[in-house]
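Missing here: one protein chain of the complex. Every other protein chain is in place.
Let's look at subunit A:
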Amino acid sequence: MSTAPAAASPVAGYAIALGDDALVAAQRLGEWIAAAPQIEEDVALGNIALDLLGQARSLLSYAGSLLEPPRSEDDLAYWRDAGELRNVQLVERPWTLDPAADPEDRDFGVAVVRLLLLATYQHELYRRLQDGADPTLAAVAAKAVKEVDYHRDHATLWVLRLGDGTEESHRRVQHALDAEWPYLEELFAPLPDDLSDLVGARVAVDPAELREPVTASLTAVLAEATLIVPHDPGHAVGAGRRGEHTPALHRLLEDLQVVARAHPGATW
């Protein structure tokens, strides 16, 4: 049933990569609804997930329209297996850092740190992509940049509050940062070979261009939050853009896809 989207359209491949980041991040964030430390936070993370889901829908609809034969956003969301997704590994891992813990366990420190990394990256990415040569990607980016700006603000406020908070909150946020930081590098890794021409054509943003502004922005927030910036791992951790994923993505997709796969073609 799940046939890989043809690589015939590099633009579709790029839209799928960015769309999968948003889709998987949205699904993960949704796990906080009714489980966050405050009711306002249930609402906030739910809203952020909704923004990301909207961005994913625009990107995957566009990607699907470029494929031959065309595929709908639902085809791409519900009928691809993990190996066909192109999201970075940053967004797919569970919310717990303890490998022995139940994967359903959630650490709010991980949530705020990961959201800060993701939103800072997406903000720099979309800020550039809105001036890109592809009008649809530029339009999606011009909307998204304003939304992720709010996500970044929100994550920043929490990282400042918890980083420069109690001994316990500081310890947990630092621990989360140490675990999340290595996954940042994948965001700056070169695009896969079949997409690399898009950078020269100004359709895609060169990931390497984002390293300096993203790192500078994060470093400023982390310093103010009295957190220590971890060492650069020196190599990309994770190869999600090539379809290599952690087992956590399989479990996430089971949740995301179960209804569509149990009732193929159902409408309501």
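Please note the rule applied: contacts are C-beta pairs under 8 Å (C-beta built on N, C-alpha and C of every residue); 3 or more make two chains touch, one makes a residue touch a chain; residues count from 1.
Just so we're on the same page, contacts and distances are computed from a predicted model.
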Assuming one chain is omitted from the figure, identify its UniProt name from "Carbohydrate ABC transporter permease", "Phosphonate C-P lyase system protein PhnK", "Phenylacetate-CoA oxygenase subunit PaaJ" or "Alkylation response protein AidB-like acyl-CoA dehydrogenase".
"Phenylacetate-CoA oxygenase subunit PaaJ"
Tell me which of A:55, A:89 or A:174 is the one touching the absent chain.
A:55
Touching residue (missing chain; options A:92, A:107 or A:147)
A:147
Touching the absent chain: which residues on subunit A qualify?
40-41, 43-44, 46-48, 50-55, 57-58, 135-136, 138-140, 142-147, 149-150, 152-154, 156-157, 160
